[in-house]
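For this view, one protein chain was removed and the others were kept in their places.
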Amino acid sequence: MSFMQPSPVKYACSCGILNPINKLFFCRHCPKLRCGFCVSHEIESNFCSNCLENIPSTEARHKKNCCANCFDCPCCHHTLSPRATAVPVVRKSEESKDKDKEGESGADSSPATPSTKPSALPTTKKMYYLSCLSCRWTTRDVGIPDQGVATGTWPDNESLYQARFNTLMEYYQSLVLQEKQEKQEFQRRKAPKHNKYPSLTDRTGLTVSLIRRQIGWSDKNLSKTKPVNITPAEASAEVDDLPADIFTQPINLRSITTISQRHSQPADQPEAVNKLYPQRRSLWIKRSLRCRQCEHNLIKPEYHPTSIKYRIQLFASYHVPEVVMVRCEQPLQPGQANAILLKFTNPTMFDMTISLLETAPQEVLQQACRIKEEAVTSSPLLKATGVTLSRQNSTREIKREVLDVANAKLVPLESPFVLSQRDDSKEFDEDVQAPSEEPKFIVWRKANKVLLRLQFTPDAELKPGQLVTLGFYMQYTYVNTVSNTQDKKDPTTHALHSRIFIESGSIGN
Amino acid sequence: MESNIKIFPKSVVCEESTLRGDITFSSGCVVHPSATIIAEAGPIIIGENCIVEEYATITHRLQPGASWDVNKILSIGGHNVFEVGCNVEASRIGDKNVFESKCYVGSGVSVSSGCVIGAGIQICMAQQLPENTIVYGQQALQREAIEKQGSQTLQIDFLRKVLPNYHHLRKPNYDPKKARSVV
């Protein structure tokens, strides 16, 4: 069974959502489980997923988050690939040949054969057109002329309303600037010496004026920028009549665009397929995830688009013991005692003591976490007036109740058990297992893995076909090598717990 | 059903293919190993320069209640490509069509010329595909190409050179010139 299928074993995240372990993260500073829902997502880098070019965020914004070189097919949204064709160029005289050569110097691979003899021999020149290999659409379909270079020279599709869009954009940008200036002016009058330190996160370039003011210079751009006037759009009830032939001519569906084709070209939304135009491919991002409580990174990918490595990777599977369901011993029947085989794996470099509990153990660590939280939210930096961080602020954690319920009764294990540390070299060792005193429920043990037998009884009132869910708290000792406080340098040992649900299968008929 | 395979010269038909019934390969055809061609209802005549790739299946299926009929010929035009794993039962196939990987074309479909049936697409309903039809995408949308697909002669030239080095081939056993001279 592959990891691509939904896993029967789910862990309750600290936000209360159930997830398989491969979708969970473990914040070492809190220390708690986190999932994609309860962390803040940040853009790490922009890149084009087709040409794998890394594009800095300012450039990406400038290019409207589109790749400069790659195009999507307007017909089926697949990537277009450039195709080269040889176009015969007939050279009649020296003059035209020289001209041609000049024109070709920009082209990358045109085989310009320099011959001194004046000849009228037809020579070929490489020309490129874009073609979709999924639906066989080409730029020739809509009459876009072939280009001498494969990338970079494709003309943009100027829509009818482009000028209008530009003026609107300009207007609103100046409006934003004006409001910002007014607000700052107001704050300067109200509290002249309040914020001593300019924030580095302000992105509008107003920090310069802030500094100028602090040294006592006057603001350079005090001149009020008045927004340019725009002509408001007017609604009109007059609509052109439908063309007469729409009632008489049969419709050729192949020449009419589909809804998704129109939506992919929002500026003009063409109705006929001969108005389709190659669309610039939108960029992709790499994300880094950040714990909202302590603001530490959980995941930070490496910058380069082709790299698959992380600079920070706090996956739950690296820190929390993994529980794998092997099988149930008998077919599931309501009210009949059964047993399930579970495999526990210790991913850490320290031994773990694990106990399976039916109720939540005492909360010990809450306190430390609270203090940390408080410290972050009340930091003076955040309270700096008029400045807001672009990032989401850290929030106080609201505990969500885990709604899922178990419907089987477990027979608790007699004693806790120890999972040995992970040791990669043991993989190659001969299997010498010192026969030690083992609790009865342990089936086998090998390196950092333990297979154990857990007895349970599905509830008596379950009907055939219903899922039997086992639920328990797994308490484990976790050795934390990072500490929240500066003075402690030794690794600290915590007793952590996570709630685990196992879908052991459905009741047989 | 007895097999009667006629292979014209310059055709490359791998021995590891499954051929059943009365099948004629015109010159220049390439049949890859593990391809299947079944002539159940009547003879199949495959035109010049067709390529049949691995796990491709061409069937001239027997309709319920019908029996073998020598005159009910499934004629496949020239320059067609049957890509890996396609399953074609079409009633008529013209020239220069491409059946992409794992597509299915049902028995009521009549394919004209220059058509492309996209990868993984299933066409079951009886219909006629006009010339240069491209069937593409998840929803099997149709559009019309401005020109026919390029011919595969270059690929055939390559395969004709390479395949004999690695595979046992069925020998061309039918020479139209000789046959005529005998008559």
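Order as written gives the chain letters A and B; numbering starts at 1 within each chain.
The rule is simple: contacts are C-beta pairs under 8 Å (C-beta built on N, C-alpha and C of every residue); 3 or more make two chains touch, one makes a residue touch a chain.
Criterion: contacts and distances are computed from a predicted model.
J.: Assign the chain not included in the display its UniProt protein name, restricting the answer to "Centromere protein Cenp-O", "Trafficking protein particle complex subunit", "Translation initiation factor eIF2B subunit beta" or "Dynactin subunit 5".
T.: Matching "Centromere protein Cenp-O", "Trafficking protein particle complex subunit", "Translation initiation factor eIF2B subunit beta" or "Dynactin subunit 5" to the record, the invisible chain is "Dynactin subunit 5".
J.: Pick out which of B:72, B:102 or B:148 touches the chain that's been left out of the picture.
T.: B:102
J.: So which of A:287, A:409, A:422 or A:494 would be touching the chain we can't see?
T.: Counting the whole complex, the residue in contact with the absent chain is A:287.
J.: Check each of A:123, A:269 or A:317 against the chain that is not shown and name the one that touches it.
T.: Residue touching the chain left out of view: A:317.
J.: Footprint of the hidden chain on chain B, which residues?
T.: 16, 33-34, 53-55, 84-85, 101-102, 118-120, 137-138, 150, 154-155, 157-158, 162-163, 165-167
J.: Name, in rising order, the residues on chain A that touch the hidden chain in the full complex.
T.: 1-5, 7-9, 22-23, 25, 35-36, 41, 44, 47, 49-52, 77-79, 81, 86, 132-134, 284-289, 299, 301, 305-308, 310, 313, 315, 317-318, 324-327, 343
Heads up, the rule we're going with is that only the chains that are shown with their structure count from here on.
J.: Mind checking the centre-to-centre distance between chain A and chain B? Centres are C-alpha means, answer in whole Å.
T.: Spacing between the chain centres: roughly 46 Å.
J.: Any idea which chain B residues touch chain A in the complex?
T.: 116, 118, 134, 136-137, 141-146, 149
J.: Please give the residue numbers of chain A that touch chain B in the complex, ascending.
T.: These residues of chain A touch chain B: 75-76, 134-138, 140-141, 254, 258, 273.
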